[in-house]
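Up next, chain A:
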Amino acid sequence: MAETDAQGYVLLTALALPLLAAAALLAMPGDRPMAARRLSAVTGAVLLGLSIYVFLAYRAGGEVLQMQLRWPWIEHVGFLGENGIALRLGVDGISALLTLLTGVVAFAGTLVAWKLEYRARDFFILFWVLIAGVYGTFFSLDLFFFFFFYELAVVPLYLLIGIWGSTRKEYGAMKLTLMLVGGSVGIWIGIFAVVHEAGLGTFDLPALWEAGRSGALSPDFQKAIFPFFAVGCGVLAGLWPLHTWSPDGHMSAPTSVSMVHAGVLMKLGAFGIIRLGIQILPEGAAFWMPALLVLGTIGALYGAIAALTQRDFKLISGYSSVSHMGYVLIGLATLNEIGVSGAALQMFSHGVMTALVFLLIGALYDQAHTRDLRDFGGVARVMPLWVVAYVVAGLANVGLPGLSGFTAEFHIFVGTFRTYPIFGGLAILAAAIAAAYMLRMFATVFFGPLNPRWRELRDLSPIEIAAAVLLIASMLVMGLWWAPFTDRLAQTVLSLPGVTG
Partner candidate 1 sequence: MAEHAWILAAVPAIAFLALAALGRRLPRQGDFLAVLAAASGFGLFFAVLASFLGRGEGAWPVLNAIEWTAIGDFRLNMGIAVDQITIVMLAVVTTVAFMVNVFSVGYMKGEPRYWWYFAVLQLFVASMLLLVLADNLLLLYVAWELVGLSSFLLIGHYWERRSAVEAAKKAFITTRVGDVGLLIGIILLWKATGTFNILDIIHAVEAGEVGGTGLFVSVMFIFLGAMGKSAQLPFHVWLPDAMEGPTPVSALIHAATMVVAGVYLVARLLPVFEAAGDALLVVTAVGLITALFSGVVAFAQTDIKKVLAYSTVSQLGFMFVALGAGVVSAGMFHLFTHAFFKALLFLGAGSVILGAHHRQEVGQLGGLWRRMPVTAAAFLVGSLALAGLFPLAGFWSKDEILHAVEGHRGALVFALISLASIMTAFYTTRLFILTFLGKPRDAEAGHARETGASMTGPLVFLAVLSVFAGFVVYGGVGEALGFPGGFGEFVYLHHPETFHIDWGLAGVSTALFVIGVFGAGWLYRGGRLDRAAALTAWQPKLYEMTRRKFYFDDLYQFLIDRVVLGFSYVVSWFDRFAVNDTGVDGSATLTGYAGFLLKHLQTGRVPNYALAIAAGVAALILVALAAGG
Partner candidate 2 sequence: MVPLENYLVLSAILFALGVYGVLSRRNAVLVLMSVELMLNAVSLNFVAFAAHLDPDRATGIVFAVFVIAVAAAEVGLALAIVIRLFRNRSSANVDEAATLRW
């Protein structure tokens, strides 16, 4: 029972800070948006610092779980036996990487929400509750709190999209929330079954992992329960048939919510599949992974093909998110160390990419109030910085070497080819289609003669530039210098049960 070490409290502060910020904002009077924005910006900055610290402080060579903190919560009551429920925080390679992603995207999201006028304070309260939920899920090593924060990240979505959203916001908000909570029904059932079957009367994840590995959970049981976790988390990860909330949800969500949602929340789903699926039910994972692989590949191809002919900016990036999350699922499904680390890298890379894309779409939509591609043309003339940022994001999306997209996709393709060459080929084909729809957008919107209607569009504001630079920097760092990311992942990925060396 790893006890608390000093760095554990760093995780606790990173978790508590957004909640405290939300509480502080709740107490503040609603009519002073500037104060709310400043408080949020400070919180965002501190969280970014903490996230970077967590990522860097995670020793690549050390043992898998680091920065542990354990506060017993409920023990020896009812069916809860020894170490029943505990606020147990800890970070492994994958969650350290995703923490960094959350820090970056959340700070960018805060900056983008700066120009939000309508009920800014309420927006930030819900925003920080969502971020706290995300941090909690990446940190918690206790199934009770994992699910607590997993749901917490979904709770504010309805209001965030419903109140501050754009086109068809009510439909988008309801559909998004219901589908995500619908998915968590699967997780609920999975939790009940696993906690009961393990017979330890505890929600402690490492104990359940041990039970999964040591055979306390019989192979048949694991095969039966894995689909619940896979589908439950798969909905949030954009698993193919359950992905339709992504295009609609993003179309109606406000900019910073889209950024955080596509950037981070979809990774929560994939992270759930690792934490609950692969780690607790290794035999179940080994049995079901081919099915997940097929769904992932369909998702990758389907998302890319559908994005080809969309006319709305956000729909294109919505479908491209489905496609890129398809890669993550393929990476996970390969169950070999390169593929799975590729999936983790893709989570980070896609997170940063999509956040930048939604930031830029928001910047354009706020001025032009239309997202139909055909209305635009030659925007480079009036918004050069915006175009440069979008081209960088687009090229990362396409997998241009030197940017994070290629790093992740390369690992996934290599990993997939090792076990399923045909699917590897299909995945690469999907990447080529990605080039098609991204180039199509470049040609119709950025270049070519300027559509006179947009003569007075203004370029990115300084705040938006800061957020964009932060996101592009993370893309470049991962694109050019792989070592810090892959070294941290190596240890954790190899420790996952069922992952072949």
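If you want to know what made the cut, all candidates are chains of the complex that A comes from, given by their letters.
Convention: a residue touches a chain if its C-beta (ideal position, glycine included) is under 8 Å from a C-beta of that chain, and two chains touch if they have at least 3 such contacts; residues count from 1.
Remember, predicted model here, so these are calculated numbers, not experimental data.
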| item | value |
| --- | --- |
| Given options 1 or 2, the chain of this complex that touches chain A | 1 |
| Touching residues (chain side chain A, partner candidate 1) in the complex | 175, 178-179, 241, 244-245, 247-248, 302, 305-306, 308-310, 319, 337-338, 341, 378, 380-381, 395, 398, 400-402, 406, 410-411, 413-414, 417-418, 421, 424-425, 428-429, 431-432, 435-436, 439-440, 442-443, 446-450, 482-483, 486-487, 489-490, 493-494, 501 |
